[in-house]
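Yeah, one chain of the complex is gone here, protein chain that is, but the others are all in their spots.
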Amino acid sequence: MVPASFPALTGLVATLVPHAAPLPWYVTVIYMAAAVSFVFSLKWLNSHKTARRGVKMGEIGMAAAILATVFLPEVRHYNWIIIAGIIGSGIGILLAVLTPMTAVPQQTALSHAFGALAAALVGTAEYYSQYSHLTPMHTGAIAFESLLGYLTFTGSLIAAGKLQEVLPTRPISYPFQNPINLSVLALAVACGIWMIVSPAHALLYPLFMVLSLLFGVLLIIPIGGGDMPTVIALLNSYAGLSAAAMGFVVNNKLLIIGGALEGSSGFILSMIMCKAMNRSFLNVLFGQAKIEKAAKADDVYGGKIKTVTAEEIADILDGARRVVIVPGYGLAVAQAQHATGELFETLTARGVDVEFAIHPVAGRMPGHMNVLLAEADIPYDHLKEMDQINEQFDDVDVVIVNGANDVVNPDARDNANSPIAGMPILNVDKARTVVVIKRSLSPGFAGIPNPLFARDNCLMFFSDGKKATLDIIQALKKT
Amino acid sequence: MVPASFPALTGLVATLVPHAAPLPWYVTVIYMAAAVSFVFSLKWLNSHKTARRGVKMGEIGMAAAILATVFLPEVRHYNWIIIAGIIGSGIGILLAVLTPMTAVPQQTALSHAFGALAAALVGTAEYYSQYSHLTPMHTGAIAFESLLGYLTFTGSLIAAGKLQEVLPTRPISYPFQNPINLSVLALAVACGIWMIVSPAHALLYPLFMVLSLLFGVLLIIPIGGGDMPTVIALLNSYAGLSAAAMGFVVNNKLLIIGGALEGSSGFILSMIMCKAMNRSFLNVLFGQAKIEKAAKADDVYGGKIKTVTAEEIADILDGARRVVIVPGYGLAVAQAQHATGELFETLTARGVDVEFAIHPVAGRMPGHMNVLLAEADIPYDHLKEMDQINEQFDDVDVVIVNGANDVVNPDARDNANSPIAGMPILNVDKARTVVVIKRSLSPGFAGIPNPLFARDNCLMFFSDGKKATLDIIQALKKT
Amino acid sequence: MSTTLASNLFVFILAAFLGYEVVRRVSPQLHTPLMALTNAISAISVVGALTLAGAGYGHILLITLGAIALACAMVNVVGGFMITDRMLKMFKKRKEK
Partner (left out) sequence: MSTTLASNLFVFILAAFLGYEVVRRVSPQLHTPLMALTNAISAISVVGALTLAGAGYGHILLITLGAIALACAMVNVVGGFMITDRMLKMFKKRKEK
């Protein structure tokens, strides 16, 4: 069974079967406790009051599981563990401390890459240490782990690159894109099946690995920056599934549970994102970028756009009792969260009731806007979900839309022929006055004009999101 | 190892190890699918719209699991299966079809007895077929299964007897009750541990069995009829746990899942019941019946009770726009649900807005009132939970309390020295007029007078719950 | 701890948590059908009784125990689902007139 083509490795076959020995009972008990702690950790994230306790709980479970593992009898050499542990923890600390909140989406994508790579590498090591006596079941699990791990690794790197704008954010497309991508996947799967049939074939695993890595790249490059919220959630799910697959390979139920929890969490988040954009998974993943021309922009806007200055906005705000601010992708780009926090304080100090209306897909990842605004010290009870506030816009004096566009496009609601018809939107057009801060009339992600801007009650303030906010605060201080 | 004292059984040792052989893969898949179907079955019970679909789903999973098991290779003789299957199904159909809705609590208690007995008997059979080569782990699981099974069996029978009023519903107490009960439990546990140490001792298992049966009786007889909602929920939980224990014994994960689902469901329900009575588990199980005298009844009621006739009630109802009916334990005793349904129709036909306010512990088991009222064709959107309606009583013209007492006792809210202080109640005293239907001034389960009856806005109609309701309908038809 | 016991415990813990999360959202209106339904579901223990009653070898006493257990469990399998459905059928929304 052991082929001559793996000369260097033949010596170690059948030596590394760490999971074949049953665990000491106390380790099993600790693993169970860790699994329970993870469940509580997520449960407690339900509410702001218990959320930080949840993090503690997860940390305790994790620490206990790691310690129990380190002192297992089969773990005998600590040099590598210490070195790798220090390096990994160091990078982790740096990433956690230094990442600005606007860059959390990239950081998250990077973490998915790290997690998936870990799973993939363990799969590779398992394969090479045991290929001569693998059962089909075991090879299948290793193939699954490696495929998911490697594709999530490259896919997440591409996503991080797009979010960091190191790579172009617009969709990259080429002829026969979907057929080519699916062929690569089919080839990888074929390799995997072949591996299950004859695990010891020398070239199969490397080929399988390269195809998986390649598929990860091909899967993400055609997806535009605007779809990143869904894609990050999906990669979250994949990263979890690859960890769970590792659990099947090394036969450790704690890994399976930890991975499955992330797997379903990512799955739910991508469902929520898709629903909030009224699109299907398949459309996000394989939908070609629409090349429709937004030709009617002039028809929509022609002669109907009213602009305002910061001073005029300050005058309008001066008479307002209730103001709602709608943050969008542009607010994150402009890094305007602290300025927005200051605007919130200024208005609140003047007795105005200020709230924030947050669309589920606003920003660059699920929940991103909330984190940014929380960073700017805005109390979370002023951050309202779409469903909470959508009925109340009639009653709002001024809405300030900052760097949002598609999520406040009334066409999604009113015009059944619009490309974004059916997407749930914030009904800001029902407010008495709407002030829109953006740099130009250029469209948002969907690439279509927004009839809101032409409405009678809508005033445009063409400026950068941060500068505009600071200007309004200045003007307010003068009134 | 095989002692001479089991002559008749020695022949079968080591023959009956059905779970030692791994299951065929398709059976495992079917078991997994069945587990998933059970989860969906419970999930869909969340809402009225999907609830019946949930029952279908559970039935399909159950049927598939049974069929897969019947065709297992180790199942070879079908005579007993067919006979027992027909008898069991027959009894099941009869119970399901013939049980009147007022008797559902008894029927539920009986089902717990059946389920627990099944688990206990399988545990007994497992023990006797394998006692000579039991591992401590396995004996432990069998002991757990038998203990839970037998105690739940007798406990549920006692509960059913009390609910059917075959047995006295008042708490039966004797000196040193708790020490005696706990000693019986301790003895049983000691037997179990001894069995783990030396499984083949001839007298241990029978003794263990008798002690478990006895403890079940002793556990339930001191508990009064009024605490039955909690006790039924607790027995529900135990029945589930004994089924799960059977899963450990025969090493079948589907049994473990099915049992665990019932185990936690019963646990939640008993928590809800305890909370709705502002009492602790331990207090329900081991609290001695209070012998406090309700001496102040005369002080509370003296000269302040106003009675009314059916005609006067009809007159009051004639002028009402919004009526809330509060059903209680007495409504179930009087079997007044259909009369109440008729009253609902009559009032609704006259343009009155009629709702039902249902306290979580009203009736004889969790949710019992809702089932009774649904049986009387009252639409479920008119059945309101305590929290939904409690703020709205200011706005109610007439409240009709039928056979409820403690759950509308304002002392629980206002008088910190009351024995039921802190128990959440329905704030019926805030309504314009309260009509109370009961047979006398005798107290409810808590044994204390109810100052509500002496309030200015409270009118008493002393009569049986059903007769009173029919009288009111008669009188209404004449106005 | 044997691997079998360990994996059974993992399954038990997860199922108990899952039951908790799923059941706590059932409305109080349906608590009675809920009890009947969980009772029917845990009657899946019929599967254990089946292998006992159908083994056909071994002592007649054991087979009798198995058969009684089977009958008891079948009462709940059949009766539990039927009475749940019977109760649920009674819950109706206000009919439009």
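Chains: A, B and C, in written order; residue numbering restarts at 1 for each.
By definition in this document, contacts are C-beta pairs under 8 Å (C-beta built on N, C-alpha and C of every residue); 3 or more make two chains touch, one makes a residue touch a chain.
Quick caveat: nothing in here was measured; it's all calculated off a predicted structure.
The chain not shown here is in contact, across the full complex, with A, B, C. Looking at A:Gln107, A:Thr346 or A:Asn450, the residue that reaches the missing chain in the full complex is A:Gln107. From the options A:Leu121, A:Ile305, A:Val333 or A:Ala454, the residue with contact to the chain not on display is A:Leu121.
Only one of A:Ala160, A:Leu214 or A:Leu383 touches the chain withheld from this view, namely A:Leu383. The chain omitted from view is touched by exactly one of A:Ala33, A:Ala200, A:Val250 or A:Leu441, namely A:Val250.
Touch with the hidden chain on the side of chain C covers residues 3-4, 7-8, 10-11, 14-15, 17-18, 21-22. Hidden from this view is one chain, which touches chain B at 22-23, 25, 28-29, 32, 35-36, 39, 253, 257.
The chain not shown here touches chain A at positions 8-9, 11-12, 15-16, 18-19, 34-35, 38-39, 41-43, 45-48, 51-52, 54-55, 58-59, 62, 65-66, 69-70, 72, 74-78, 80-81, 83-85, 87-89, 91-93, 95-97, 99, 101, 104, 107-108, 111-112, 114-115, 117-119, 121-122, 124-125, 128-129, 135, 137, 141, 232-233, 236, 239-240, 243-244, 246-269, 272, 358, 360, 365-368, 370-371, 374-375, 377, 379-383, 385.
Definition applied: only the chains that are shown with their structure count from here on.
Between the Cα centres of chain B and chain C there is a gap of 15 Å. Spacing of chain A relative to chain B, judged by their CA centroids, is 46 angstrom.
Centre-to-centre spacing of chain A and chain C amounts to 40 Å, using the average Cα coordinate of each chain. Among the residues of chain A, none is found touching two or more other chains. Under the contact definition stated at the top, the residues of chain C that touch 2 or more other chains are 1-2, 7, 17.
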